[in-house]
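All protein chains but one are shown at their positions in the complex.
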C-alpha cells in the first residue's frame, strides 16, 4: 500500500482527491492537513464522504508528511513551494496540484503570479504532469507539477496538430469555458449562485495565468515559441471545461487525415477519447471521470480547423490527473482508482 | 457471474443501471433491449459509457431474456406486466423498476393508473422492493417491485416513527421535492430547461400516483390504514429528492429519544445514514450514491416532529435500489457494485 | 415629485429599489448611501443600470436624508434602528425593508435577533407594511416596517382561512422555498454556485427569524395566538419564493366555497391574483413583478387544505412592496412604477 498525505484538503481538489483515493486499491490515506479546520473530521465538512473517510484534518506535520510515500499538495499557489524543498530533501515524492512548479522560468512565473518564486532552483527537477506529453519522465520524477485545468484541455486538443507542424502556431486561439468550481471553494461575491447563475461571461481576457503555462507546453511540442490568444469564460455549471480551439492549417490536409492523426496519437492513451469527426462533445459526458473527449471539425471545408475538447476540471483537470501521475510514478496500472464512469444525467 | 438482461434501457434509470452494473464484480450484461433504438450501440446514445459498455440495443427477445438469471425492467408503467408472467413461468427472476407490481390491490392500481392491471393474479407473489422493510422476503422472491423514488424517501423517513406508534398516522404530511430527472427522458415542454430552470413549483397536489404506494407501505408499518397529504415539487436540478416530513407526536418523546430510535432502527442498514439531530441534509450529499441520509428536528420543542430525508432519485430511488435488491436476491454482499461516493461539488 | 433617499443601496433589495424607482413617474432619486462604496457610480456596481441611474453612492448624510420626503432602508437588521429615531424626529417618513421594526414586542425581537432593540419606544408607531392587511394604517404612517419575504407569502396564503376562522390555528404548517437572492449579496461559501446549484436543502428548521413575524401577523388575523411549523428551503434559483401551506379545516367547507372566499378577500387587491382551484403556480410566473399568485387545493377531499403561494422575494417580498407602501403613503395610484410584467421564460 502506498502511504499518502494530502496538504490542504479543504478545497474542491482536496475532496476530489479523497473521493478517488478512498476507493483506490493500493492507497492508504495517512494524513490530510488543514490549519483552519484542524480537528474537524473530514466527513463533517464533506458529508458525501461519511462512511468512506474516517480521517480528521490535522495541522501540517513535516515529519508525518515526510514519512509518506507521496504527498499531494492541493493548495493555492505559493504554498507548496514553501514546504516542498524540505520534503524533497527527505526523499518524499511530491505531486503538486497547484501552479508553483508548472513554469520552468522562475522570472516568467514571478511576472504572472506577482511574487518571487520561493525555490527557483527546484524548478529544474519538476516534471510537468501531463501524462500524454511526459509519461516517461513522470515515471521517475520525485516532483510532479500537475498540468492545470484549462492547460490540459487546450494542450491535448492542439497536441497532434502542433506536434505534426500542421498549423500556424503564431495564430492559435483557445476559447475555453469552465464551470464555477474552477474558482475553488472561496467566499467571493462573483461566484455566488445569484451572480453566476443564469448568465455567461468571459474573464481574464487581457491575460490569464494559464496562458504562459499553455504556451510553454505548446512550445515544447512545436520546438519553438508559439502565440496563443486564450479567452476563458465562466459557465453557470459546477464542473467541466470545454475548449473550442481554432488553428489555421498551413498545409492542405483532409479532415479524414487529421482524424487519423488524432486517433493514432492517442491510440494508447487510457484517458483520451477521440470521438468521430463532427461530434459535439458535452462536458457532462465526462462529469466525475478522468477522460478527455475530443472531436475535430473543419467548418465549410475552409482552412480553419476547430477542435472541441471536454474534461472534468476537478478530475482530468486536477485530482484525477494527480492520481494518474501517482499511478505512473509507482508503477501501478494507470487506471487504478480511476475507473469512474461519468455521472449522466 | 450473474447473467443480466435489461428491458428498456434508453431512459435514465436504464443508463443508471448500466453505470452501476458495468462496474459490478459479479455481473455479466447479456442484453439491453429497446425497440426504438435497436441496433444502436448504447455508448452512442450515452457517450458517458464509451469504453465501459460495448453492447448495442436489441429488439426484446423473450428466449434470450428467459436465459438470463435476472431481468431488470426499466420501462414506463404498463410494459413489464405484459411480459413478466411469461418470464416468471420460465423461471427467470425479475426486478421491476416500474410501478406495475408495487400496489397489491389491482383495483386500486387500476384507479390510479387509469387502466386495468394486465396480470392481477401475479401481484400476490410480487415482493415490494424496499430492503429496509422487506429484506427477508426479497431474498427468495422471484419478482421484486422496486419501491418508487418519492416512496423510498418518505417511507424511510417515517418508518421508525410509524413502526413505534409514536405519531398520529391520520395527519401525516410529506412535502417532497425532486430534480427533473424524475420525469424521465421524454420530450415534454414542461421539462425544458427554459421552463423548469430558475423556477419552483408544486405539481400533482390533488393526487400523485405515489400516494397509494406510500400509504400502503406506511399502513403495513402501522398495522392499520394511514392518511398522508403528499405534495411533490419540482426543483431546477437534475437529480435528487428531498422530503420534508411532518408528524404530530402522540406521546411526549424527547428529540434525543427519537434520535436513538432512528439510529437503532437503521444501525445495520448499509444505505441509511442517520445524521446528528438538527442537521439539514442536502441532496448533493448523496448525488450518484445509493445512500439515504436522514435528520430529525423538533421545532420550538413543540409536538410536530420534522424529518428531513434525501436520496438520489435515480440511485436509491431507482437503479441503485434495484441493484441492492439483486445483491440480496443472489446472496451477494449488499454493497457490491454500490460503493460509489457522492459527487460533490 | 417625491424626493427619495436610499440607505444601503449595494445589496439586492437596493438595486431592485433602483430598478423600480428609476422608472417611477413620481419619484426623484436624491441620494443612495453606502459607506463601503462611497464615490462609486451605482451603475459601475450594477451595469444593468447604465443609462438609467446616474447617481453615485455617498456616505450617509443625515441632513440630506432628512431633507427627503421618504427614506428607504435597504440595510441588514440592526442598522435602521440606529438612525430612524432621529429622522422621525425631523419629520422624514421611513420605509424600512429590514426586520428592525417588524415585531412589536422588543423582548421577542431581542430573543430572535440576539441583541437588545436600539429604540423599543419607536416600535409602537411602526406600521407593519403588508398592504393587504394594513392599508389604512400605512396611509398615514410615518414609519412603515415592510413585511419580510417569507412572511408575505405565508400570511397572504393563510389570510382568508385564518380571518374566517376556518382552520385549526394551532397546527399550521408552512413549507416554504426561496431562491438564493434571499440570502443577500454577501460572500458566503454556502451560497456559492458550486455549493447551492443542482441541490436542495432545508435550513433553519429549528427556528427561523421569520417565524415570530409570521405568528404575530397570523395572530392578529385570528385574534389569538397561533402556532406555526415553518420550514424554509433553499432552491437553486436566483429569485422567487414558493410557500406550500397546510391547514386542517375545522368546518366542512367545500373547495368551491373556499375559492370564493379567497376571491372575495382579494377582489380589490391589485397585487394578489387568486388562480383557479387546482392550479400549480410557478415562481417564474411572478419573476420581476410585484404580484402574489395563489392557488387552493384540497387533496383527496380530505380535511387538509393546501394553499400554494408564489412571489418574487425581491419585489413583492421586499422592494416592490416597499414601493407599494410608498404609493399608499403618498396617495399615488398603488400600481405606480409597479406595472412590470414578469419575465418569462
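Of note:
Residue numbering begins at 1 within each chain, and the chains themselves are lettered A, B and C in the order written.
The definition used in the following text is that a residue touches a chain if its C-beta (ideal position, glycine included) is under 8 Å from a C-beta of that chain, and two chains touch if they have at least 3 such contacts.
Note that this is a predicted model, so its numbers are computed, not measured.
Although it is left out of the displayed model, the omitted chain contacts the following shown chains in the full complex: A, B, C.
Considering the whole complex, the residue from A:75, A:92, A:283 or A:324 that touches the absent chain is A:283. Contact with the chain not shown here comes from a single listed residue; of A:78, A:142, A:175 or A:335, that residue is A:175. Annotation: of A:82, A:125, A:186 or A:229, A:229 touches the absent chain (contact as defined above).
Residues 12, 179-181, 183, 185-189, 191-198, 236-238 of subunit B touch the missing chain (whole complex, contact as defined above). Counting over the whole complex, subunit A has residues 171, 173, 175, 177, 179, 194-195, 197-203, 205-207, 211, 227, 229-231, 233, 235-240, 242, 244, 246, 248, 278, 280-284, 287, 297, 299-300, 302, 304, 306, 308, 310, 345 touching the chain that is not drawn. By the touch criterion stated above, the residues of subunit C touching the omitted chain are 12, 15, 19, 22-23, 46-52, 181, 185, 197-198, 238-239, 273, 275, 281-282, 284-289, 291, 293, 314, 339, 341-345.
Note that in this section only the chains that are shown with their structure count from here on.
Inter-chain spacing, taken between the CA centroids of subunit A and subunit B, is 37 Å. Residue numbers of subunit C whose C-beta contacts span two or more other chains: 179, 194-195, 197-198, 236-238.
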